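One protein chain is absent from this view; the other protein chains keep their places.
Labels A and B are assigned to the chains in the order they are written; within every chain, residues are numbered from 1.
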Amino acid sequence: MLHGADYNPEQWEKYPEVLEEDIRLMKLANCNVMSVGIFSWAKLEPEEATFTFEWMDKLLDTFHENGIFAFLATPSGARPAWMSEKYPEVLRVEANRVRNLHGLRHNHCYTSPVYRDKVTTMNTKLAERYAEHPAVIGWHVSNEYGGECHCDYCQEAFRDWLKEKYQTLDALNDAWWTTFWSHTYSSWAQVESPAPHGESMVHGLNLDWKRFVTHQTLDFYRHEVKPLKAVKPEMPATANFMELFEPLNYAKMADDIDIISWDSYPLWHDTSDPSYRAAYTAMNHDWFRSLKDGQPFLLMESTPSLTNWQPISKLKKPGMHNLSSLQAVAHGSDSVQYFQWRKSRGSSEKFHGAVVDHLGSEHNRVFQEVKELGENLSQLDEVVGTTVDAEVAIIFDTENRWAVNDSQGPRNSGVHYERTVTEHYQAFWEQGIAVDVIDSEKDLSKYKVVVAPMLYMVREGVGENMEKFVKNGGTFVTTYWSGIVNETDLCFLGGFPGPLRKTLGIWSEEIDALYDGQTNHVKVIGNNELGLSGEYQAKELCDLIHLEGAQALAQYGSDFYAGRPALTVNDFGQGKAYYIASRNDRSFHKEFFEKLADQAGLTRATGGTLPVGVSAQVRTDGENDYLFLMNFSGESQDITLAEGEYQDHVTGEAVSGNVTLTSYDVKVLKK
Amino acid sequence: MLHGADYNPEQWEKYPEVLEEDIRLMKLANCNVMSVGIFSWAKLEPEEATFTFEWMDKLLDTFHENGIFAFLATPSGARPAWMSEKYPEVLRVEANRVRNLHGLRHNHCYTSPVYRDKVTTMNTKLAERYAEHPAVIGWHVSNEYGGECHCDYCQEAFRDWLKEKYQTLDALNDAWWTTFWSHTYSSWAQVESPAPHGESMVHGLNLDWKRFVTHQTLDFYRHEVKPLKAVKPEMPATANFMELFEPLNYAKMADDIDIISWDSYPLWHDTSDPSYRAAYTAMNHDWFRSLKDGQPFLLMESTPSLTNWQPISKLKKPGMHNLSSLQAVAHGSDSVQYFQWRKSRGSSEKFHGAVVDHLGSEHNRVFQEVKELGENLSQLDEVVGTTVDAEVAIIFDTENRWAVNDSQGPRNSGVHYERTVTEHYQAFWEQGIAVDVIDSEKDLSKYKVVVAPMLYMVREGVGENMEKFVKNGGTFVTTYWSGIVNETDLCFLGGFPGPLRKTLGIWSEEIDALYDGQTNHVKVIGNNELGLSGEYQAKELCDLIHLEGAQALAQYGSDFYAGRPALTVNDFGQGKAYYIASRNDRSFHKEFFEKLADQAGLTRATGGTLPVGVSAQVRTDGENDYLFLMNFSGESQDITLAEGEYQDHVTGEAVSGNVTLTSYDVKVLKK
Partner (left out) sequence: MLHGADYNPEQWEKYPEVLEEDIRLMKLANCNVMSVGIFSWAKLEPEEATFTFEWMDKLLDTFHENGIFAFLATPSGARPAWMSEKYPEVLRVEANRVRNLHGLRHNHCYTSPVYRDKVTTMNTKLAERYAEHPAVIGWHVSNEYGGECHCDYCQEAFRDWLKEKYQTLDALNDAWWTTFWSHTYSSWAQVESPAPHGESMVHGLNLDWKRFVTHQTLDFYRHEVKPLKAVKPEMPATANFMELFEPLNYAKMADDIDIISWDSYPLWHDTSDPSYRAAYTAMNHDWFRSLKDGQPFLLMESTPSLTNWQPISKLKKPGMHNLSSLQAVAHGSDSVQYFQWRKSRGSSEKFHGAVVDHLGSEHNRVFQEVKELGENLSQLDEVVGTTVDAEVAIIFDTENRWAVNDSQGPRNSGVHYERTVTEHYQAFWEQGIAVDVIDSEKDLSKYKVVVAPMLYMVREGVGENMEKFVKNGGTFVTTYWSGIVNETDLCFLGGFPGPLRKTLGIWSEEIDALYDGQTNHVKVIGNNELGLSGEYQAKELCDLIHLEGAQALAQYGSDFYAGRPALTVNDFGQGKAYYIASRNDRSFHKEFFEKLADQAGLTRATGGTLPVGVSAQVRTDGENDYLFLMNFSGESQDITLAEGEYQDHVTGEAVSGNVTLTSYDVKVLKK
């Protein structure tokens, strides 16, 4: 189990005692890996073609002597000032078509030939010098890829990408429905990226631009990795991802990346419900694990205390650091890493929590909690490589997200796609049911239940995929505002939800939007097959549907559509397809998904229900199960285990029956 | 009575079955007119000087064969991409002096010689080819004119306009009070349009720039119409206007436009009071009817269901489509038209409500409601050409609006001019009293009552106009923050309300602004001549006035000006002039304007009071009266008619005494 942090000793060049002290503290904190070289270009190549690797040599040698491993970064996340000065083309052009000045980070054009050349030179040198260094265990490629460039190089690359995709302008015009407002393109040169002072309303263009940004970022990643792999193909590479990151479609990048890693900064102890915050974070972990079909990921960055960039920098309460770190492990992480090891003395992130504070010693709470976690992690080595077996998949589809958020209507003040997906996820999390979080094009055959909230965009083959899944006995759940458009945002003709209509056995005639604060009611129909008995609140969007084979389980309680179906189920093939017609409150999700889990025979980690705020997750190698019990509630909680004997993985004691978890406590039980 | 929609079959070129099906559905929906060619430039001239009118030929011929008429649009609302590519000067320059890229719509420079040439060529061709086509009944010129351009051509045109207006720089400097902050211009070339990074605080400049924008837009309209009229002078032309549109002074454009038309998208069923929403919409209708002195207008666009661009796209509840459409007719519309006939499959407005949904058939609620309305409209042909006789005029003056909203002080957080005008209007609407909504320069002689809320700007002659009106027996009502500046925003010297002071018999010494949530009280004085008896709340602005011949009807109840006049009346000549010194609550408007209506002997549509949320409006040809009773309340309501026999215009039944209207019901009674 890896435990470590980003480390930039080059910031402390003028403080020569620091490196030695850091090594002592790393060992004290049970840290065994450091990510180095991130943003170090100016130290590695202070002038053009003048390379200064000596400090890195020394650093890696020192690590090796002390049993510490390294992820070695390529430094492309920021350029040295000399490069921007000499080659302005390396700087990004924003959507307003103004080229940035030098500054910040992530401010490069990923198409610029000069920048690509410079990256190749640098990465080649790094690979040649360090690929075989015994301390180096992987490549940390750049840092948190993101952003876009609208320069002429990028416009040209975008047009080339479009030509390859559409072949003819006529096909592009059809796909983007450009006849509207006379937007028809008559030459490729007329196509430009979206701009605030140009085109912004052609959704097909917006979507394809976002696809291109992912494509070009991935292309840049491949360009970065090429010289690295040339030297040592088997050395794994990662590019650290971010929380529910919208601008890039990670699902398209996952194949090229050897190990998924991500940077997790939950708003622990914020004013939301602790269950929501914990479930939301869990969903992120599950998403990253699912990107490579269950392969363990790395928690590449996190903070042992607080961030400097959130609106409120709240301290982690005692225990929360251990709990939140082990939550990552519970969901599939094989590491706990931090940004950063030692707080910078100056510049923008100097107040970002780190293992070593400005204090400079081990004598503070944060260091001690890191140290204790390190001890716990060192006992979990056998969990490394195990995965999570999920019977449920939630569709969280980035292209759908782009499309549904870019849509004009039916509720421009917010359809809350991400929050809605999370609410569906949370209903399983509360039951201790493992979930994969996947793109809509993924294979569904291994799941018992697939939930696709607000699946607005149904791309080629996806409807067929769902249909086949249900036909073969799966349980499929989707909601209002699904099955509306195809991959270029053209509406399905002939009746919504388009390709899902047959499977669901319903037709959606129209959809009503509610103002904030307005509600309708969802009343269950007596003796419904799921045994639902409550009455729930609906808000935001209410779909007005007709039954076409499905049966209604609940109906609306008010407005002119009172009595019309609000929840339906369709028996289709060997399976069942549910349609939730409105955005409902938490009590609906709770009851509905509990009944559904019973009906579908889903496995719960503890076999039964869990107290509020408690999560139970299982990692397994197929033989051994590691049950993580985690208490996010802020109060002590009693959990009833399933029948059988467990072994506390830390104390080694046998456990069965009831387990008590104090506030922010976590237990790892082996079965 | 016209019934129809915008129609763009060129979007469905690749779906050849659509046109035939549309014709079938149009007839089924009782539609008899379509607006075609809007935004069709790229289909009419796909390459420079290559014209493709064949599809339009076929479309119009098909219409003619099926008894459907057409408003034929000029396509200038959007340019083809080739034009922007070859002639960048056709693109607009925003106030930041950056030229837009191609995109969106309404993105043209209205001064550009190239654009004007292209428009002349296109419009000439359209006129020559279609002016005599039997299906074509009018020109739909461009679409929703709006916006402004700050390019060099426009700067030059602005300076020319200023030279003609002021003749000398000295006169301009005096009129704009440029000595302040050393703003004196010493050459015409120094004058530039307002800019966020340049001049923005010279109110005279801001005002004249807005006047110029209207002037130049109108000049462009004349340029558009010229080739059309050259071929067939008697063919009417319209340019569709928008709800309380601020950037253009429609009052200056009305003479040039043969028929007023407008696009109405009320926020039905929003969270405001239904009476307010209905009255606000009614006021718009009355404004557009009043623009050409009562000549019926066209409802050029509306939606049968919802829009895609409002924050919340709310469905029209059953009945509301019929009610809202007939409301337009009640206030003077001779048509009900939609944007659009068939929902686009893609691009930005694909979710805007249309007669034919993506479903593609007549089998949905929206289509059926359109169809029923079509039947109702077909029985109202004799209403066409009738007008509304109003004894009351409300001054809603666009130049005043520009000035009062641009003013710094006395309440930068909001004086709410538009809302205040609406609240005054609503007090008449609730009584079933017909109102004209007019510019302050209009002839007042035909009215009994003229209400001018917040008439901050009193242009040359307007004060005299009001004075004469009262002298001759009229009742004039105005409020705080009136009579402050002349046409270039120079304050009247010697005491406010300047030119209105004598007529009103009061002097305004100073004005107090209240924070949101703060109130004062308006207490009526016992035995006041109007018989007012309530106590009201004042907010936002309280004028501190002195009587100069007027008598006080009410006084303030608190703050250091407690006891000072809050409402006054001045007997002047044969008439009366009222001054409302503060922004008051609805209960004030209700009681005050009821008493005033009694005193002035105003005609109420039903002779008496109306239930809350019910509107009564009369169209007349002088001989026959058509009484529209409309229930916006969401509940069933009983209305007592004036003495006499009515005939239900739909059922033909005789009606008298009491009439019951269910929720969203409307009845048309002939007398």
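As a convention for this text, a residue touches a chain if its C-beta (ideal position, glycine included) is under 8 Å from a C-beta of that chain, and two chains touch if they have at least 3 such contacts.
Every value quoted in this text rests on a predicted model; they were computed, and no experiment measured them.
Asks: Of the listed residues B:Glu192, B:Glu372, B:Glu441 or B:Glu548, which contacts the missing chain in the full complex?
Replies: B:Glu192
Asks: So which of B:Trp82, B:Tyr130 or B:Trp176 would be touching the chain we can't see?
Replies: Residue touching the absent chain, from the options given: B:Trp176.
Asks: Could you tell which one of B:Pro247, B:Gly294, B:Pro318 or B:Pro410 touches the chain left off the display?
Replies: Answering carefully, the residue with contact to the hidden chain is B:Pro410.
Asks: Considering the complete complex, identify which of A:Leu2, A:Met26, A:Met56 or A:Ala78 is in touch with the unshown chain.
Replies: A:Ala78
Asks: Can you list where chain B touches the absent chain?
Replies: On the chain B side, contact with the omitted chain comes from 96-97, 174, 176-187, 189-190, 192, 195, 197-204, 407-413, 485, 488-496, 509-515, 517-518, 544, 559-560.
Asks: List every residue of chain A that touches the chain not included in the displayed model.
Replies: 8, 10-11, 13-14, 39-43, 46-47, 75, 77-82, 84-85, 94, 98, 100-105, 270-271, 305-315, 317-318, 343-352, 357-360, 364-366
Throughout what follows, only the chains that are shown with their structure count from here on.
Asks: Using just the Cα atoms, superpose chain A onto chain B and tell me the rotation angle to the nearest 5°.
Replies: Fitting chain A to chain B on C-alpha positions yields an angle of 120 degrees.
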